[in-house]
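Let me give you the structure first, and then I'll get to my questions.
The other protein chains are all here in position, but one chain of the complex has been omitted.
Chain naming follows the written order as A and B, and within any one chain the residues start at number 1.
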Amino acid sequence: MNELSTDNHKNSSSLSIKDLLKKVFFIDLIQGLFITFNYTFTKTITERYPDDEKWIPYKRFRGLHTLNRNKEGKELCVGCELCQKSCPTQCITVIPMEDKTGKGIADRIAYRWEINLLRCMFCGLCEDACPTEALKLGREYELASFSMQRQIRSKEELIKPQPIPVEFEGGVIVRATLEKGDKEIKVKPDLSVQKRWW
Amino acid sequence: MLSEKAVKEIEEITTRYPVKRSAVMPALFVVQKEYGYVTEEGMREVAKILGLRPILVFEVATFYTMYNKKPVGKYHIQVCRNISCSLLGAEHVVGIIERKLGIKVKETTSDKRFTLSEVECLGSCGTAPMMQINDKYYESLTEPMIDDILKSLK
Partner (left out) sequence: MATVKINGKEITIDDGTLILDAAKTAGFDIPTMCFHARLSKLASCRVCLVEIVGQKKLQPSCVTPVMHGMEVLTESPVVKSARSSMIELLLANHPLDCPVCDKGGECELQDITFKFGPRQSPFGDNKRRFNEEDYILSPVIVQNANRCIQCKRCVRICAETVGVGVLGSIERGAKTGETSFVREYLDCDHCGNCIEVCPVGSLMSRSYRYKSRPWDLKGVDTVCVYCGTGCQLTVQARKDEVVRVISKPEEGINNETLCARGRYGYSFINSIDRLLVPMVRMGNTLEPTTWEDAVRAVRNGLSEAINKGKKIGGIASSRLSNEELYLFQKLMRGVLKTNNIDSGSRWDTAAVKTYAEIMELSKGGLSIYDALNTDTLLILGFGISDENPVTDYIIRRISGNKKMNIIMASPRGMKLDNSAVLSIRHNPGTEGVIIGGILKLIYDKNINSLKNLGGKDYLKDLSKEKVSDITKTAWQDIEAASGYIMASNTITVAVGSDVLRVPSRIEFLRMLIEALRILGKDVKLFPLFDRSNQRGALEMGVHPDILPGYNFIDGDGLGADGIIDAASRGEVGALYLAGEDILSDFPDGVFAREALRQTKFLVVQDILPTETTEFADVILPGSSHAEKDGTFTNGERRIQLVRKAIEPLGGKADWETICLVAKALGIKNMEYSSPSEIWDELAGLAPMFAGVNHKKLEPDGIQWPCPDIDHPGTAIMYTEKFNRPNGKALFNFREHIASAEVPDDKYPLILSTGRRRQHYNNGSMTRRSNAIFNQWPEESLELNPFDARRFNIKDSEKVLASSRRGEMEVKVHVTDRVQPGITFLAFHNRDALTNLLTNDALDPVCKIPEYKSCAIKIEKLNGHK
């Protein structure tokens, strides 16, 4: 360090005229602008979220819970309440019921399945506990809303098909459109137009 | 309803035992003789005569394989499939009968004449392979013998 600082000292005293010239002709600025100018011809790495683009996370991402159906379209959730039991923050409420109409894979389905997102810490233990693989932490992460009530999500919503299919690999930025609703703001992805950011 | 004769027979059987309940097995055979198989109604009647709960009769009837719980044909062919008969070709015997009658085990021919079933040891190991048709034993079976037997029954 010492050597370096003496060097600098020497340089600053000896090159003072050069520095002066640099300052007069805005050499640093030109150099900087040149770099900036160069970048206008490289690939962009910023993401125009939420207006035009949206990041689709990987499959392993733990976002909003989803309740799945099997291939025949039957509800996989049997209302066994194991997710509720395993939840460390006690934010899940399950009330089962009997259903003989064949809605679910067994004659037991969830009458109510609710999650309180204000308390949820997205640890994924519920997903681990689920014996029928009905419960999955999905890839939706835009959870802000205008009301507290909206933070309690129920089965009716969670069982709907997700905007991002399960098979979709993720890890990409896709084109998106911003939709402002009364209750919340959503960014709707268009999975067909995508790019890898690296 | 059981015939008067059958009821009388069951009542006669009960006198042989110190406890009425002991007569449940012979009584069920009477029912089987009467209807060809042990019917629900028959079991209820036996229970009534012996002063038992119907479920007790049902337990006995389902426990023993010699009570037919379903209607059988006129000739009930029971082929022994235990070790001695099996070693000497019980499966073969079953195969022959299946082929000849065109039915599988536990099935009845469409003309309701024959029912084929596999049963456990009938106590005739010395003359294996053997089968029982209704109350009669047919022993040391060979293919031509089976042919003859089935023909004689037709």
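Here is the rule we use: a residue touches a chain if its C-beta (ideal position, glycine included) is under 8 Å from a C-beta of that chain, and two chains touch if they have at least 3 such contacts.
It should be emphasised that the depicted structure is a prediction, and the values quoted were computed from it without experimental measurement.
*Asks:* Using the whole complex, pick out the displayed chains that touch the missing one.
*Replies:* A, B
*Asks:* Which listed residue (A:28, A:47, A:107 or A:142) would be found touching the missing chain in the intact complex?
*Replies:* A:107
*Asks:* Determine which one of A:52, A:81, A:114 or A:184 touches the chain that has been left out.
*Replies:* If we include the chain that is not displayed, A:81 is the one touching it.
*Asks:* Which residue, A:97, A:148 or A:185, contacts the hidden chain when the whole complex is considered?
*Replies:* Of the candidates A:97, A:148 or A:185, A:97 is in touch with the missing chain.
*Asks:* For review purposes, identify every residue of chain B that touches the missing chain, sorted by number.
*Replies:* On the chain B side, contact with the omitted chain comes from 40, 43, 53-56, 58-59, 62-63.
*Asks:* Can you name the residues of chain A that touch the chain not displayed here?
*Replies:* 78-82, 84-85, 95-98, 100, 106-108, 131-132
Following the convention adopted for this analysis, only the chains that are shown with their structure count from here on.
*Asks:* Chain A to chain B: how many Å between their CA centres?
*Replies:* Taking the mean C-alpha position of each chain, the two centres sit 71 Å apart.
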